[in-house]
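Missing here is one protein chain; the remaining ones are kept as they sit in the complex.
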Amino acid sequence: MKEVRIGVVGAGWMGRAHATAFRSVPMVFGREPAVPVLDMVADVNEDAARSLAASFDFRRAAGDWRAVIADPDIDVVDITTPNHLHPEIAIAAAEAGKHIYCEKPMANSAGEARKMMEAAETAGVVTLVGFNYLKNPAQGFARDVIARGDIGEVNLFRGTFDQDFMSDPDVPFSWRQDRSIAGSGALGDMASHTLSFSQYLVGDIEEVCGMTATFIKERRVAASGSGHGARATAEAPSRGVENDDICQFLIRYQSGALGAIEASRIGTGRKLWLTYEIQGSQGALFYTQERMNELHLYRHTESSDERGYKTIFAGPDHPNYAAFFPIAGVGLGYNDQKIIEAHDLVVAVATGGKAFPDFRFGLEINRVVDAVLRSVAERRWVSVSEIS
Amino acid sequence: MKEVRIGVVGAGWMGRAHATAFRSVPMVFGREPAVPVLDMVADVNEDAARSLAASFDFRRAAGDWRAVIADPDIDVVDITTPNHLHPEIAIAAAEAGKHIYCEKPMANSAGEARKMMEAAETAGVVTLVGFNYLKNPAQGFARDVIARGDIGEVNLFRGTFDQDFMSDPDVPFSWRQDRSIAGSGALGDMASHTLSFSQYLVGDIEEVCGMTATFIKERRVAASGSGHGARATAEAPSRGVENDDICQFLIRYQSGALGAIEASRIGTGRKLWLTYEIQGSQGALFYTQERMNELHLYRHTESSDERGYKTIFAGPDHPNYAAFFPIAGVGLGYNDQKIIEAHDLVVAVATGGKAFPDFRFGLEINRVVDAVLRSVAERRWVSVSEIS
Amino acid sequence: MKEVRIGVVGAGWMGRAHATAFRSVPMVFGREPAVPVLDMVADVNEDAARSLAASFDFRRAAGDWRAVIADPDIDVVDITTPNHLHPEIAIAAAEAGKHIYCEKPMANSAGEARKMMEAAETAGVVTLVGFNYLKNPAQGFARDVIARGDIGEVNLFRGTFDQDFMSDPDVPFSWRQDRSIAGSGALGDMASHTLSFSQYLVGDIEEVCGMTATFIKERRVAASGSGHGARATAEAPSRGVENDDICQFLIRYQSGALGAIEASRIGTGRKLWLTYEIQGSQGALFYTQERMNELHLYRHTESSDERGYKTIFAGPDHPNYAAFFPIAGVGLGYNDQKIIEAHDLVVAVATGGKAFPDFRFGLEINRVVDAVLRSVAERRWVSVSEIS
Partner (left out) sequence: MKEVRIGVVGAGWMGRAHATAFRSVPMVFGREPAVPVLDMVADVNEDAARSLAASFDFRRAAGDWRAVIADPDIDVVDITTPNHLHPEIAIAAAEAGKHIYCEKPMANSAGEARKMMEAAETAGVVTLVGFNYLKNPAQGFARDVIARGDIGEVNLFRGTFDQDFMSDPDVPFSWRQDRSIAGSGALGDMASHTLSFSQYLVGDIEEVCGMTATFIKERRVAASGSGHGARATAEAPSRGVENDDICQFLIRYQSGALGAIEASRIGTGRKLWLTYEIQGSQGALFYTQERMNELHLYRHTESSDERGYKTIFAGPDHPNYAAFFPIAGVGLGYNDQKIIEAHDLVVAVATGGKAFPDFRFGLEINRVVDAVLRSVAERRWVSVSEIS
């Protein structure tokens, strides 16, 4: 049995999610072409690393990510740290010849992302950026529908990502509001997912024009913890929020299509309102992550008395679904997307293939994010070509 | 019994819709404070006027709109002509002391709209612009919900108006694609309705930045007819489409809220996708005209285990509904909106009150439309204050 | 211009709805083949008759329905009284050679309905029973879909009609709870509408087995008024409710299909939850009156990767819609169904044709209702053939 040995960097919520995914891969997809092995987990908080190691039977734990890179047994460096640490770790991993699995956004700037991509391409290693929502069987199907021309030429992309987890002003300041660590707010953290759909389904962007706003300008600093559950005491000091609560931008695609993307982390009413609507000359698609097992398809070419949006439940005829269930409509969940993603990585590493979405894809997302930021700062349309 | 005598200008589809609405007013709302009387209809196509008069028992028909204005018996001049004729007729009506009911958009430019408003205000006549979608009981309720603070401070307005009636390239060129008659395309014809929601529910706009595109650049000229049902022969000459198929723009409100509006007349998949989502600090609203009897309300202030969007069917507790039905959920239709609108006009005229939305409101819509057009032309953010 | 002269019996809410519908017919459908004329309205409450006459320009009012029957100018006797009066009036009308437009349910028993049908057939007059929900363009389309075999052999009909207008125990006793006037409760008043869909779309029923229950066993007697808005004072005496709040029954169709119908007038959560789902060997249909402009169609014959329910908005390709609007998705309302119904009657009378649904259809509904009542009383399956 072939093994792909994983070294996870970061023992927080996302590190645990990756470990869960890797452990689940053989249960869902079987043991061929390889089985991922949880070899090492490293976290600057070594106790956290040890704890995760115990829970998931990692062979080893470490307090420094360099231990993962230095270890000759590790095949894949899996980066689940806060965003600002991605570049240094990824470049070191590439230089050590490790394959790289990196959470999104790939970096806090296109410049860093480019260095990561160049390092990885020079090293010839497999890369995969964790835009896990692309792994939903519905998305592979959507891509097929578009690719075979079923909705004609795309005219319009309309995307959102709203969540309301920061609507409450009592949710404390965390690293997600610290520009030096997280980069932008709703733009980089959330709209980047929407951009991953845009890039995957519609293609390259020519130019953007955007705006942002921060409505809750100060938050109290959490005593401890940085996750969604963190709470601050009433006596905690306040700190200014450094990035955007809401972001909206217009898009002109290289193809001539138009687009708009909107994201809010104070989006009352919405829980995981990661959506897109794609209108083409012959049909249209609609999707929302809140109902992740459904893709909505409209065919304008049908008889005029029965055109309408169709609700298609994911099923065994869609990519990767059959590994889970033999019939349509049995629900996949968020974690299942991550299992598919981890499996794709394992297959690529084991077979010498490529994984998707790779660093080249991730860089494109970062370039658009930077173009939006420049557009906001300079109050003008910005061409993505301005961003190296 | 008091009468309000109506003179309709324009005997097309919309003229007929107005006549239907006026005839229905007393059946729905009763005969107090006044009954509208279909006194005269005028159309440059005098046969069309005569035909409509016969169908709806108008007392008189005419071939020139000036006959309506000149007649001392007419109380209300009801303008249902193509857009470019609105200003001349409305100003003449105001100068003759007639009350004015004018279809939307009020004019093809803010400059013209302002002249109309000034003429009407000088004359002290009642004005009403036919943004009929505001007359849906759901909208009056939505406004109340916002006004009493139930959704807190508005952060975000997201509006659309998509229809697919021009998706087919075989739909011929009509006056709607002629810039000199119709002004802009999806922007003025459709997004103006979305703007009417924005204005009514969120308020004044500070600045906009937009883009437009025309995807079907030529259409064959229809042999006759200009309506939605017109078809061109295969031998018909082509003519260049002069205005936008799709329009998208970003909004910054004077209140600090952000917004985005998108409209498409080639919006495959959507039939009457006139929607808004309004996110506030304490709650949110969603509405789509495709399900016009429903308003969706979210209250973030509810217990955290049972927050969710609620589907509220229009009912007798919402404005104007009880005139139609004694219980909730019995469907109103498009024509019922128009009946409420006509009734509001009749009441205002009969009681010496004001109607809503008036020319001042209509002017604000035209100013934003002009700001968007300038923004598109100059590729920059444009303040509404730049538009006189 | 040909006229069809209408004599309305009953000046309550439904009489007004009919008057509105007749007045609207020429506005929607034009003046051919005939124009309905509101000739006379009669009500035992002559003031009510006079008031309705004034509001709708009836030529005459009367305090006795016999005046309508006796008048040689009347073409159509339009019966909108409480149910128990239908037979006497209808039979007298038939004997006088009048065409008959009768609200549903046709009668409180199949025996009476049969006498009505026989009288009408003997007289050779046009009959139409007011199952107005069948007039929705969506239903004509549904029938076409089934008739052309698009969903194959029907296996299952599942129908409901829930409303919550009597959920509140403070809603007073009215004639609807008086068995001698209204007959059964949710069964005859509401499930009869569901049965009209069943009869129209699936066909004749072989046998039924049902149950009923009354949950709010006493209600205070309303001081006045009998409509949905009636309220009783706290001191009002109580009266026992005499018919069913909820009714459910199983169906075996002559075709071999199975079915179930459920109705509740205390159906919390539902406003006009008149629905059906029809499953066939090749496809399925779903409809709810709460979204009356939509029909949901599923085709099992499509490619297995894109089977799903499709939401089809009513449009000009569906029966009668084009008389209202030139494009799909513009909402029809409840009153528009009634306009189509009145128009169908006018056309039948003017052209010497037949109307649908006629007394023969109405009798079938009454027979099933009686079979359900017997099934409930005797706690057994009852064949519809047991009901003469």
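Each chain gets a letter, A, B and C, in the order it is written, and its residues are counted from 1.
Methods note: contacts are C-beta pairs under 8 Å (C-beta built on N, C-alpha and C of every residue); 3 or more make two chains touch, one makes a residue touch a chain.
These figures come from a predicted structure and were not determined experimentally.
Across the complete structure, the visible chains that the omitted chain touches are A, B, C. Only one residue in the set C:Q279, C:N293, C:T311 or C:N366 touches the chain that does not appear here, and it is C:Q279. Within the full complex, the residue among C:A96, C:L156, C:V221 or C:A236 touching the omitted chain is C:L156. From the set B:S51, B:T214 or B:T311, the residue in touch with the chain omitted from the display is B:T311, counting the whole complex.
Per the touch definition above, the residue from C:A107, C:V125, C:V145 or C:I266 contacting the chain not shown is C:I266.
On the side of subunit C, touch with the chain left out of the figure occurs at residues 151, 153, 155-156, 158, 160, 162, 164, 167-168, 209-211, 213, 215, 245-246, 248-250, 252, 256, 258-260, 262, 264, 266-270, 277, 279-284, 286, 298, 300, 309, 379-381.
Subunit B residues in contact with the hidden partner, per the touch definition given at the top, are 141, 297, 304-313, 315, 317-318, 328. Although one chain is not displayed, its contacts with subunit A can still be listed: residues 13, 16, 19-20, 23-24, 26-28, 30-31, 54-56, 163, 165, 227-229, 270-272, 289-293, 313, 315-316, 324-336.
Criterion: only the chains that are shown with their structure count from here on.
Subunit C is reached from subunit A by a rotation of 180°, derived from superposing Cα atoms (nearest 5).
Judged by shared residue numbers over all numbers used at their interface, subunit A and subunit B contact each other through mostly the same positions, with over half in common.
Taking each chain's centre as the average of its CA atoms, subunit B and subunit C sit 35 Å apart.
Multi-chain contact residues of subunit C (touching two or more other chains): 313, 315, 328.
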